[in-house]
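Complex shown without one protein chain; remaining protein chains in place.
Note that the chains take the letters A and B in the order they are written out, and that residue 1 is the start of every chain.
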Amino acid sequence: MARPVHDRGGWPTSEPIDTSEHPLADWELLADALQQSLVRNRVMTVDEFRRGIESMPLQAYEAAGYYERWLYSLERILVEKGVIAPGEIDRKLAELAG
Amino acid sequence: MDQDHDHEPIASDAELPAAARARALEALLVEKGVLAREEIHRSVDWLVSRSRADGARLVARAWVDPEFKARLLADARAAAAELGLDAGPAPRVVAAENTDGVHHVVVCTLCSCYPRALLGPPPAWYKSLAYRSRAVSDPRRVLAEFGLELDPDVELRVLDSTADIRYLVIPRRPPGTEGLGEDELAELVTRDSMIGVAVPAAPASATADS
Partner (left out) sequence: MRYRPGQLVRVRDAPSVGHVRTPSYVKGKAGRVERVHGVFGNPESLSYGGDGLPGQPLYLVRFEQREVWSGYAGSADDTIYVDVYEHWLLPAENAAHFPGIGLSHRFARWPRKMLRIFRGGWLAPSLCSGVK
């Protein structure tokens, strides 16, 4: 039985800990704010949000940056709840880019 | 942004796919009336307003007032409220006191739970897979990587925030600080000392204790 992807205590690793500071970029603050606001407005619970992150496949989870995982989960849970439609973010992306 | 391994330097965050995706999601949610733009801005403002300052105030007050410290250890949220401080949305905040026999260090192995209201956003390393893995299984080496060598006779207590409890470490008051006021003491209390990977430095002007 595989351990859940997020269950990292004691997970074998040779990765050094990068102790330097990495200030948050604007988009990361935005991702954080979206999550805070969605939870505060009871659109989703923090538990659902965590479950969304934990649903990532292992390789994706490990390759993603921290707030990329947050966005993955927000999208997944919002689609699951029917707040946004599948593919709707891609369409909005194209619209904003075009 | 990707704290977990090296990547090419990014010229501007607007070029990252994730950045564009975040903005697209924001636009959609505002269009649909799910969230108001003003509220999103308030959430950003709140996060940006957070720093280690409020946590440091709690520690400094605990250092000078033993009865406050006892109340802080019993119920950190209520103690913070006494000073007009917001301990954040998590249901419970627990303060853990370092002593000469015990040193605490906090981690969230399952995600990144952290007392943001009192310490500000967590540092990237706290959220990293490497810290989440080794802070529980090899904590003394992790502390050594942060420059903190603990005496072997000191009990190292790792606190893994696996539920909705947020943990805050009350570091030990450095020697040579007897003459300092509360504000000066608060200046000594670093974010890392309230996570437990560091201890506060004695003030530079203090004479060294032998």
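Just so we're on the same page, contacts are C-beta pairs under 8 Å (C-beta built on N, C-alpha and C of every residue); 3 or more make two chains touch, one makes a residue touch a chain.
Fair warning: this is a prediction, and the values are worked out from it, not measured in the lab.
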item	value
Hidden partner chain, touching residue among B:D65, B:E82, B:D164 or B:D183	B:D164
From A:H22, A:R50 or A:R76, residue that would touch the chain that is not displayed	A:R50
Subunit B, residues in touch with the chain not shown (by the definition above)	91-92, 94, 99, 101-102, 109-110, 136-141, 152-165
Residues belonging to subunit A that touch the chain removed from view	1, 3-4, 7, 9-10, 45, 47-48, 50-51, 54, 81
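The definition used in the following text is that only the chains that are shown with their structure count from here on.
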item	value
Subunit A-subunit B separation of Cα centroids, rounded to whole Å	21
Residues of subunit B defined as touching subunit A within the complex	1-5, 13-14, 16, 18-29, 32, 34-35, 39-41, 43-44, 46-48, 89, 107, 109-112, 121, 123-125, 127-134, 136-137, 142, 145-146, 160, 164
Subunit B-facing residues of subunit A, complex	6-13, 15-22, 24-34, 36-38, 40-41, 43, 46, 50, 53, 62-68, 71, 74-75, 78, 83-84, 88-89, 92-93, 96-97
